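Contents: one structure, followed by commentary.
The complex is shown incomplete by one protein chain, all other protein chains being positioned as in the whole.
By written order: A and B. Residues from 1 in each chain.
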Amino acid sequence: MIEEKVIQSDIQTQEYFLNMGPQHPATHGVLRLILKLDGETVVGIEPDLGYIHRGIEKMCEYDTYRQIIHLTDRMDYLSSHINNEAVALAVEKALEVEVSDRIKVIRTMMDELTRIASHLLWWGVMGMDIGALTTFMYAFRDREMINEIMEQTTGARLTMSYNIPGGVMFDLHPEFPERVKNLIAHMRKVLPEYDRLLTGNIIFQKRMKGVGLLSKEDALNFGATGPVARGSGLHSDIRKRFPYSAYDRVNFEEAVEEGGDNLARYKVRMREMYESLNILEQLVDNIPEGPYQMPMRNLIKLPKGEFYQRVETARGELGVFIVSDGKKNPYRVKFRSPGLMNLNALLKVGLGWKIADLVAIMSTFDFVIPDIDR
Amino acid sequence: MNLMTANIFAQWLQGTHGWLYVLILVLIVAIYLGFFAVAGLLLVLMERRVAGFFQLRLGPNRVGPWGSLQTIADALKLVSKEIFIPKFADKLLYKAGYYLVIITALIGISLIPFAREIQAFDINVGIFFISAVSSVGVLGILFGAWGSRNKYSLIGAMRSGLQMVSYELSAGFAVVTVVLMAGTLKLSSIVEAQHGTWFLFKGHIASIVAFMIFMIAGTAETNRVPFDLVEGESELGAGFHTEYSGMGFAYFFLAEFINMFIIAALTSTLFLGGWLAPFGITDALPAQWFWGLFWFMLKTMSVIFLMMWFRWTFPRLRIDQLLTLEWKYLLPIGLVNTVLMALFVWKDWLFDIGKIFGL
Partner (left out) sequence: MGYFNKIINAIKTLLQGMQVTGHYFFPNLFKRKYVITRQYPDEPPVVFERFKGEVVMWHNENNEHRCTGCQACEIACPNGSIEIIWKRELDPATGKKKKMIDKHIYHLGMCTSCSLCIQACPTNAIMWSTNFHSATYDRHSLTKVLNRPGSKLMAGVEE
């Protein structure tokens, strides 16, 4: 359903179509938006998806349960760890395997590190979209520290395939707690500087405040989740509603803002970074001992039935729905991707604003197009 | 040509006729073209190194010592690119675009006083002429965008025309403030009039406000961040020069940097005392043309550094916020400021350090 807004004016002007094509510096990936413009104001948006569709859900039907993990890495590559965890938790729920505390804590800590890395990249790229070009480099300097932590333990920097059904693939590197503590100290020093650089800036506030309003009912109707919904006042953090791994034993606050405009979504993500640092601080000194892999059979076969597991990625709720008929390959795997539902909300939110505002709105929605197209 | 001038160009031309006259004119043109090319080169390199240091990295430092030959390598790359014109493009306007911006930039440089002895044209209405010529530069952008037959370019150029015309006004009022203190439009006389104290300090409140307005309006004139939605790198691809490749793009790029140099040179001429040394430190040394040039370049480079600092820190403004800034904030303040400065000049409430110290 695409709504169109009619703008009344005295002068007879003609509407024209602009193609924000698949190759564009501001749509983070290959997203084609056909905009109907009246002067500089957007009156209609039509998305054209599928430029990076790789058939991940179909490929999952030909792989065993251990082999689908590496495919989920590449869906939303900025929270690849959390995607892996979703499938691993779904399989463990189906087989009713209870993992040890150490595994839960390791998974939670890696989750939060991934979330901070994803939000840092979002902040850097958003600065670049709006025109402040140094934020990109500052964000990547901090992200490099997180990448080095990941590389030491898992061996890869972006697509990690670290969570497997039954635990994690390697044990933590001995330098892990020290590096995480250094990271926490560095981030606590540097995040207020970023606030002074970008958040308080009068130009930034003018571009973000009151722009791109998403009301609470609309967020609920469109199925928006994650910081997009929390910026409109919906309490929708999966880590609080349906806790998994070690989230029920840490204290953290849900970041919710009323307002529904760009600035509210921005503030939600900045606060989430602070909360992730709190979680890391609580867990880094108390990593329990135990096995890092539970004993599982070599060939995993799930009992017949349907299993659903939801996790909170950096973009929203990722749902994994597995239908199994007892064989070693799943019958059907469906991923409920957060980006696709948020894109629905964009089609209504973007109407009536100018092109420059549309770019700013898209950057606060934080799309990763391979997540939408799978 | 005045017989009593210290300007070496005027002295060369004095009393020559016929082909010698033409030869010396061609020589002067060659010197200025050389300066144009070298200044463009060094400014691009300075921008990239300064950008690197702001962004926690080094700029280009492999091609030549401290990366000095990097721009030559870039120019060679641009020359070797294929120049293609879109099929239904208007060829005359497409080419007129980049010729116009280069011509206006060159005319702009030739009027600036680099030192007491170095100034190509010293006409009576100096500052007024530079203002007029930079308005013609807007035409170059509009021609280029219309001739490209591309919707993105057209959007960029419309925004640009609007922006440059509006900010000319505010820049004009800041200039009028200075002219009130100096009493003349001629550029060399404006510099001479700052002999005791620079205009930035002379008309205390009024000229500081005028300086700030001129900096903001100047940054908007040259389409730099925070006013660069004309190019809009993250929004529209490349704005009005999307369809240009190779040397055409190089011309637009160079012209933007030379425009930035002109605005910075104007700032230092009008407000910071041009080629005058602070407190007359080096006035007793021989080879005065060198010291004049040195102080002028130092002041201009500082203003250019300030503009680069703006570029790498601030996000960009939207078109309606830009126009609001101009018409609701800069223009009223500029008008009130002009009246204030007229009051100061009439009542002689100026802060003249030279009279205090007897310089």
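Quick notes on this one:
By definition in this document, a contact is a pair of C-beta atoms (placed from the backbone, for glycine too) under 8 Å apart; a residue touches a chain by one contact, two chains touch by 3 or more.
All of these numbers come straight from a predicted model, not from anything done at the bench.
Here one chain is not drawn; of A:E15, A:E148 or A:E217, the residue touching it is A:E148.
The omitted chain makes contact with just one of the residues A:S100, A:T159 or A:Q282: A:T159.
The chain not shown here touches chain B at positions 50, 53-54, 56-58, 309-310, 312-314, 329.
Even with one chain removed from view, chain A keeps its contact list with that chain: residues 63, 66-67, 69-71, 134, 141, 144, 148, 151-156, 159, 161, 164, 169-170, 173, 193, 196-198, 200-203, 298.
Simple rule for what comes next: only the chains that are shown with their structure count from here on.
The centroid of the Cα atoms in chain A and the matching centroid in chain B are 45 Å apart. Those residues of chain B that touch chain A in the complex are listed here as 51, 54-57, 151-152, 155, 225-226, 228-229, 232-237, 311-321. Residues 16, 18, 24-26, 40, 127-134, 136-138, 141, 197-198, 201, 203-204, 206-207, 354-357, 359 of chain A are the ones touching chain B in the complex.
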